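What you see is the complex with one protein chain gone and the rest in place.
Read from first to last, the chains carry the letters A and B; within each, the first residue is number 1.
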Amino acid sequence: MTANDILIVENLVKRYDGLLATDELSLTVREGELHAIIGPNGAGKTTLIKQLTGEIPSDGGKIIFNGRNLRRHSEPKRSHLGLARSFQITSLFQNFTVLENIRLAVQAHSGHSFQFWKKVDENKKLNEPAHKILQELELEEQANTPVYSLSHGAQRQLEIAIALATKPKMLLLDEPMAGMSGEDSERLIERLAALKSRYSILLIEHDMDAVFSLADRISVLVYGRAIATGTPDEIRDNEEVRQAYLGEES
Amino acid sequence: MNWLLLLEQILNGFQLGLLLFLLAAGLTLVFGIMDMVNLAHGSLYMMGAYFCATFTGWTDSFILGAILTLPAVFILGVVVEMIALRTLYSRDHLDQVMATFGLILFFNEATRLIWGPIGLVIPLPDFLNETVEIIPGAPYPAFRLAIILVGFIVAGLLYFIVARTKLGMLIRAGASNREMIGALGINIRLLFTLVFGLGAALAGLAGLMAGPILSVEIGMGESILILTLVVIVIGGIGSIKGAFIAAILIGLIDTVGRSFLPEILNLVLPEASAATAAPAISSMMIYLLMTLVLAIKPQGLFPPRGVGR
Partner (left out) sequence: MTISSRHILNTALLVFLGLIPFITDWMGDSFYTGLVARILILAIAALSLNLLIGYGGMVSFGHAAYIGVGAYCVGIGAFHAFEDGIDWMLNGYVQLSAALLGSALIALIIGAISLRTRGVYFIMITMAFSQMLYFSAVGVETYGADDGLTIYLRSDMLGLIDLNDEKSLYYLIFASLLVVLYLMHRLVESPFGNVIRGTRSNEARMRAIGFSPYKYRLTAFVIAGTIAGYAGFLMANLNDFVSPDMMHWTRSGDLIIMIVLGGMASLFGPLYGALAFLMLEELLSSIPLTIGGLHVGEYWQLIFGPLLILIVLFARNGIDSFLPQPRKSS
């Protein structure tokens, strides 16, 4: 554990009906690092993300983000501390346009929303940052398209765009490539590579090519425990990991 | 404190509670399994009373009338489910509220058309019209005692069905995990229709038993519907056990409160205002209880597992 760890997870526990979904899990993410988490289905990856964001309470252990213990912080509060998340199953504002989706995320981080009179359409403080993110993620052309008529690939892009709009310090990306075509996911890999320098990222992904090309470090999760952590090369050569996980895949 | 009066009121409380339970059991199952808000449940209760009044008139026997009413309300429930409600399961609660509100209007108006605007009376046979001495010096109407008896028997039967039979297993599975029964390859449509019919028959039973003591009239379903909704919300939607406990609780609070609150209020208020305030306060107590329960446990006292999605 070093001073530049932005996220420290210690002995984290989550029980469902006596079943351990997260079992004394510990890991760290360094500032500016892309830390990937891999593991078979049911290893507890999404549960971990939910515990980190505060969507579900933990039954034990500690989460320290940016030097702060998150125990007493609610989900919205953690977002304000700089923790942003994308969803494995696309979770957008379906009847809103792309711009409105992003603008809402910008709005969440521009002071309180007890403003009853001024139209959001005419609010520069919200629209300018939103347009910037639209540009960055090449969603400008679809700015006024309602989300429900957007392609799956574009919806996945928007997932990340919304996360970026909350001015995060760290991104928790839950299978951002889920269901994407080959072309789309290649573009997304490039994008993540570019984001890597600006944010600390915790990435959950099944696409091994993506993981091994992007990650600085990889943790392997099996039955709610991190059985190994290391650089891509170390993980590739780890005997235990091969047995537990990679062996089944390749 | 008058102990005999208290005993009588407690029995009355059980009697109201068990009636509420008969209504709540069907409603909570429909809520729990099909995730369906059915405001028209009170209409089935009303139809039970009206059917029984008519059949009793035809057969000259309350018992025969009651026996004929049960299958009639069951069939009515099945028909309503197949025609109007089936398509609503997949809709949101607002749609269900609206459509079943429409059903209430329809049933009330149809009843007025068929039976007229004036209420009916269900005559009881002599042996039910008598009083029974539960303990020496405490006479109690036989019919009310019969309601309590029937209520407990049906509660026991329901418990047996839900806890011990295959149908009950499916019902429990449905209440806690809707997708699962689909995965089991069960004919869900049939199960839903059956459960709805069963709930209707129970509501009808409550109606035919309430008919002779309250009055058989249009709108009788609405006032009791709200009480029933309070019961299932307090008990936890989808839970038979919760419905039973909450129903008895509400029955006791309502009846005992109504008769003893004036005395209690007399201690702090002048007699006249105590007498007028008491009925309103005891009506409110039920809602206060519900508010209290939901403020502490937003899912009710006994939420079935998995329902809180």
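By our rule, a contact is a pair of C-beta atoms (placed from the backbone, for glycine too) under 8 Å apart; a residue touches a chain by one contact, two chains touch by 3 or more.
Keep in mind that what you see is a predicted model, and the values were worked out from it rather than measured.
Undergrad: Which chains here would be touched by the one that got left out?
TA: A, B
Undergrad: From the list B:104, B:198 or B:240, pick the residue that touches the absent chain.
TA: Reading the full complex, the residue touching the unseen chain is B:104.
Undergrad: Tell me which of B:31, B:192 or B:302 is the one touching the absent chain.
TA: Answering carefully, the residue with contact to the hidden chain is B:31.
Undergrad: Looking beyond the chains shown, say which of A:142, A:166 or A:185 touches the absent one.
TA: Residue touching the absent chain, from the options given: A:166.
Undergrad: Among A:74, A:151 or A:213, single out the residue that touches the unshown chain.
TA: A:74
Undergrad: Residues of chain B in contact with the chain that isn't shown?
TA: These residues of chain B touch the chain that is not shown: 31, 37, 84, 87-88, 91, 93-95, 97-99, 101-110, 112-113, 222, 226, 229-230, 233, 237, 276-277, 279-281, 283-284, 287-288, 290-291, 294-295, 298-300.
Undergrad: Touching the missing chain, which residues of chain A?
TA: 53, 55, 74-77, 79-80, 84-85, 87, 91-97, 99-100, 103-105, 107-109, 113-121, 123, 126, 144, 146, 162, 165-166
By definition in this document, only the chains that are shown with their structure count from here on.
Undergrad: Once you find the CA centre of chain A and the CA centre of chain B, what distance in Å lies between them?
TA: From the centre of chain A to the centre of chain B is 49 Å.
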